[in-house]
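One structure is given below, represented as C-alpha cells, and several questions about it will come after.
A single protein chain has been omitted from the complex, and every remaining protein chain is retained in its original position.
This part shows chain A:
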C-alpha cells in the first residue's frame, strides 16, 4: 500500500459529506474526526476540509506522556489506546492542525485514523470515497505527482499568476503519506 490522501482545497464545496461519512466508518463510534471550515464566510463561499496529516513525527504522539498514540507499520497515526490514555489532552493542544478531539464522557482522545479498517485492505477512507468534488482523494503516489505537475502545466498554458480572489489555486496541496510498502 503506497497511497496518498490528496487534498485540493479549491475544489471544496463545503457540503461536509466527508464529516457525515466519517461518522459512518466502523471504528469511528459515530464521531467525525475531520472538519470543514469557511475561510471567511463574509468574503466568499470558499471552504476547506482538514484531516489528519499522518505526520511522520506526529506532535500529538510526541507530547503524549503515556505513549498512548501508536503509529502503524504503514505510518497511520491511530487514536489513543484506551488502556493507556490518561485523558490529559496534551495531544489536542499539540497538533498544529487541530485534529485530535476529546471525548469528555469517556475521558479519552479520538482522531482520524485514515479509516484504518478500510485502508489496511486498500479500500478508500470514507471521506475520500464520498467527497463529491474530489477535494479529498485517496490515490497512488505517482498519480499525486502527476496531478501536481499537471497543475503547474495548466498554469503555464494559461499564463496565470496569483491574483486577488484566486490565490487558493496556488496554495500547495497537503497530503499524508504512507511510508511503508512492505505489504
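Side notes on the structure shown:
Heads up, the rule we're going with is that a residue touches a chain if its C-beta (ideal position, glycine included) is under 8 Å from a C-beta of that chain, and two chains touch if they have at least 3 such contacts; residues count from 1.
As a convention for this text, contacts and distances are computed from a predicted model.
Considering only "Assimilatory nitrate reductase catalytic subunit", "NADH-quinone oxidoreductase subunit F", "Ribulose bisphosphate carboxylase large chain" or "Amino acid/amide ABC transporter membrane protein 2, HAAT family", the record for the omitted chain gives "Assimilatory nitrate reductase catalytic subunit", by its UniProt protein name.
If you put the hidden chain back, the residue from A:71, A:88 or A:130 that touches it is A:130.
Touch with the chain that is not drawn comes from one residue among A:44, A:67 or A:107, which is A:44. Interface with the hidden chain, as seen from chain A, comprises residues 10-11, 13-17, 19-21, 23-24, 26, 41-47, 117-118, 121-124, 126, 129-134, 150, 154, 157.
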